[in-house]
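Heads up, one of the protein chains got dropped from this complex, but the rest are sitting where they should.
Note that the chains take the letters A, B and C in the order they are written out, and that residue 1 is the start of every chain.
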Amino acid sequence: MPDTPILEVDQLTLRFGGLTALDNVSFDIKEGEILGLIGPNGAGKTTCFNAITGVYKPTSGTIRFNGESLAGKKRFEITQAGIARTFQNIRLFPTMTALENVLVGADAQHTTGMFSALFRLPKHRREEAAGHDRAMELLRFMGLAKQADELAANLSYGDQRRLEIARAMATQPKLICLDEPAAGFNPQEKRILMDLIRKVRDRGFTVLLIEHDMRLVMGVTDRIVVLEFGKKIAEGAPAEIRDNPAVIAAYLGVEEEDAS
Amino acid sequence: MNFEFFFNNLPGLTLSGLAFGAIYALIALGYTMVYGVLQLINFAHSEVFMYGTFAMLWTVMALGGADANGVELIAILLASLLAAMAMSAVIALVLERVAYRPLIKRNAPRLIALISAIGASFVLAELMGLRDRVAGWVGLDDDLSDYVGKARINNSIAGVVDAPRWEVAGIIVSSIDLLVIFSAVAMMVVVDQFVRRSKLGKGIRATAQDPETASMMGVNPTRTIQMTFLIGGLMAGVAAFLYMLKIETTKFDVGFLLGVKAFTAAVLGGIGNLRGALLGGLVLGVAEIWGSALLGTEWRHVVAFVLLVVILLFRPTGLLGESLGKARA
Amino acid sequence: MIRSSKSWQAVAVAAVAGLVLTACGTTEDGGDEGGSGGGGGEAACDLKLAFFGPETGPAAGLGKPIIQGAELAVSQYNEDADCEVELVNYDSQGSPDEAPALATEIAGDESIIGVVGPAFSGESAAAGPIFAEAGVPTVSPSATNPALSENGWDTFHRALGNDATQGPAAAAYIKDTLQAKSTYVIDDASEYGAGLAGIVEEDLGADAVAGSDTIQVGDTDFAATVSKVVDSEADAVFFGGYYAEATILIGQLRQGGFEGTFVVADGVKDPAYLDAGDAAEGTIITCPCIPDTDPAVADFASAYEEEFGEAPGTYAAEAYDAATIFLDGIGDGIGDREAMLEHVNGYDEAGITKQLSFDETGEPADVKVYAYKVEGGEIVSEGEIG
Partner (left out) sequence: MSKLKLSLSKLPKPVKIAMWVLLAILAYALPLLEPPFITTPGVDFGGVLFVVTMYMLVALGLNIVVGYAGLLDLGYVGFYAVGAYTAAILTSFHANWPLLFALPIAVLASTISGVLLGAPTLRVRGDYLAIVTLGFGEIIRLVAVNTEWLGERKGISNVARPPSVGGTEGLFEIPHLYWGDGTVLIDTQDTTKFLVFGVLDQIPYYWLGLTVVIIMLFADYLIKNSRVGRAWEATREDEDAAELMGVPTFRFKLLAFATGAFIGGLAGALYASRQNFINPDSFLLLFSILFLAAVVVGGQGNRWGVLVGATLVAYLPQRFREFDDFRVLVFGLALVALAILRPEGLFPPRRTVRAKQLEQELEELEVGTDGEEKAHA
């Protein structure tokens, strides 16, 4: 694995009114690694995600992706550039089928529009066919092939979580950001998810993972960044983090609440 | 553009605009409250207003307002105000019960509630416009001919109230215009305070912010929604009374245009926001009359809608923003 | 599927039957019989007249007296006719949208040999080509757009003067009789009102016009207009429009301090205008219609009141006249459209609104305009003005 950083977060600060959600946070993600982003509730993890994916504009600091600043880019442009994400509270398109949900993701890299759709031009057919193949392949990869034509709203909770990952992968990102993918899972399901995340990485994706479950994070990530009250308090390999006193202090007494 | 006329008559024009805008504001209140709580455009609210105007008209007719003077006339007018408020409130509650509650209970898509509202609006307006026929079914059309006749044309109480007018610094100031503006502002203050301070009002605000949490906290959602319609209806009744004092004439379809304008005013001020409704109504009223004076009255409605578009472009949530309603996710 | 196989059978049957086919005339029995006074005619003669105009919808208030005027004429005719005539209402809702399909239906019903209407100019413009093509004679009691008679439709007639005949008379009255030095001209943006006001403004001349403004039908607050009128210090106001807005406008004008003369036209000559009460006093109404001091008109008014329980409204008398033209023809034994058209074109009799005869474009040949004044809560005649 080369050590080139795919995403560089540099002195990122985000303020809402008087509230500082992120304070001078810097970290890198290297290509092909699984980076965990952890911290107690309200530490700014999801805010950080939102800043990376363009939902929030940084108050100061820069985010560079593949060496290119993301400042001023629209959300869909960031996705098209290669950063995809899932959501903490599932946000599928409920009236669309599982397959269609994934196809929406696949369309991110498509360029044909109304005209070519109307006349079913060759390029459009190619894209549709390729998108369809990729979507079905991803559904199969996630074990959702059977539910391809089920409405997303009718899927089980676990299937919906997996479908979100499939949809994100379909956008053909280089970096995929998972926001608490194990929320609400039982230990068995969590184990399966860990395998899945590793498989995702093995397919060549870089993964940024927000997760509460320490065991899951420790088990799957290559490196961990810890946030508390919007500040980075630690960074390092899982083993280092486990023994870091600052991290232990941050987590003591708050862990139970986090379980929700 | 007639600038000379405009600037010479600016105070008088503005006063007239404020007076009509105050009526917009009172009607807008009903739109804004229902929207704040249910995120529903209560399209039939215009008919709630229209029924109020008729209640006012009929009361004045029944009590012999045409021949009354002095204290007697004031008593009749007060009675007609109560009648208008009662009528509008009843219609608003019936609307809620018949056209909305079944939909809210089933958690139907919001657009279908709009269709229900549109349907209810047609039904209410047409019932008023066909009241001669309806009265005929029960054999009362002769007995009630004064009230149900002229079902599809104007009905007027012209000449009943000869309100004093004063000439102040060259402009004619109508006591009715002053009364309209004063009442509207007073009513808005009352409702605003009610919603802010009373228990029921807090329930309304809580439901507007988060219906689920509100109901978990012991706020009865059905009762809150009823309350919202009731307040909207009462204010539409006040608006109807003031409108009849000012314009003296009503018709079964009078609600439509006023309703559209009042809704525009509500959006202009920031829908869901009570103070916004007042501000929106007054701004709209003044803008319309200024536009009419400058460009010609034929552009009055165009001015109103262009103003709306321009304001929404620069302030996408209206002049004062939303307050009853939810903040953006 | 079942339906289509049946129709194929029918084709087979018909092909064998061959000759039977010519029996088929029309396929409809003439639509609804809504409100016609002459229902239940004898089987031998099934001639019909059509009313074309708003029975429902926003303009229904204007349509009602027109329908009633025509109904009165038909029911009076039927009282002592061997052969009753039916008046069928084709409800256009006053909208040009409805007009083509309705007119086509009328065109397809050969038993309809005359149309009272279309009531408004918009629907006249949309339906006119169809009536012209089908040869259905029409007499409109209320459409006043001058351009309507310039389309070359030989079936088109109207029983009232167009805006171009009434406007100059009104302007002359304002100038000569009222001696108004400056007049403010208001219209309601309806084609009737705007057309009329435009002609009045032109005839008065720029020097005598203090200003002009346009309101919209359905508006109720005229504060800006009132302010303009008062500011202009005009000593007369001409309003081109209908009674609904006129009633409110005059009230607000008076409250706003306007003390001059309010001049309006036939669209306001309706009992409902008197609702304005004291404010309406002194209003001058011009109308190309004979005053009820004429015994024939008085008879009509009392018969109308007896039948419908209200005084005749705007254009009721014109509708009565329009229907009478057709009914006279039917009384003379006319039974088809061609003869009826000839009859209408050559008609020359005294009606209750005017001497009824038409020039080659279908305009009334002899239009006299009268002035009326609101006095003591009544509309009284001031005599002929032009």
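Quick note on the criterion: a residue touches a chain if its C-beta (ideal position, glycine included) is under 8 Å from a C-beta of that chain, and two chains touch if they have at least 3 such contacts.
Please read all numbers here as calculations on a predicted model, not as lab measurements.
> One chain isn't displayed here. Which of the visible ones does it touch?
A, B, C
> Looking at B:W166, B:F182 or B:F305, which makes contact with the chain not pictured?
B:F305
> Spell out the interface residues on chain A facing the chain that's missing from view.
Spelled out for chain A, the touching residues are 53-55, 74-76, 79-80, 84-85, 87, 91-97, 100, 103-105, 107-110, 112-114, 117-118, 120, 124, 127-128, 131, 145-146, 148-151, 167-168, 171.
> Determine and list the chain C residues touching the chain excluded from the picture.
Its contact residues with the unshown chain are 1, 3-4, 6-7, 9-11, 13-15, 17, 20-22, 24-32, 34-35, 55-57, 60, 88, 90-91, 94-98, 100-102, 104-105, 107-108, 121-122, 125-126, 129-130, 132-134, 145, 147, 151, 189-191, 194-195, 214, 216.
> Touching the absent chain: which residues on chain B qualify?
Considering the whole complex, chain B reaches the absent chain at 35, 39, 41, 98-99, 102-103, 106, 108-109, 111-116, 118-123, 126-127, 130, 133, 260, 263-264, 267, 271, 298-299, 301-302, 304-306, 308-309, 312-313, 316-317, 329.
As a convention for this text, only the chains that are shown with their structure count from here on.
> Hey, how far is the Cα centre of chain A from the one of chain C, in Å?
Averaging C-alpha atoms per chain gives centres 72 Å apart.
> Please compute the C-alpha centroid of chain A, do the same for chain B, then give the distance between them in whole Å.
50
> Quick check: how many Å separate the C-alpha centres of chain B and chain C?
Here the centre of chain C sits 36 Å away from the centre of chain B.
> Which positions of chain B touch chain C when the two form their complex?
It comes out as residues 2, 5, 8-9, 12-13, 16-17, 19-20, 129, 145, 149-150, 152-156, 158-159, 165, 172, 174, 246-249, 251, 253-254, 257, 288-289, 292-293, 296-298, 300-301.
> Give the list of chain C residues in touch with chain B in this complex.
Those residues of chain C that touch chain B are 58, 60-61, 64, 189, 213-216, 218-225, 227-228, 230-231, 243-244, 247-248, 251, 255-257, 272, 275-279, 309-310.
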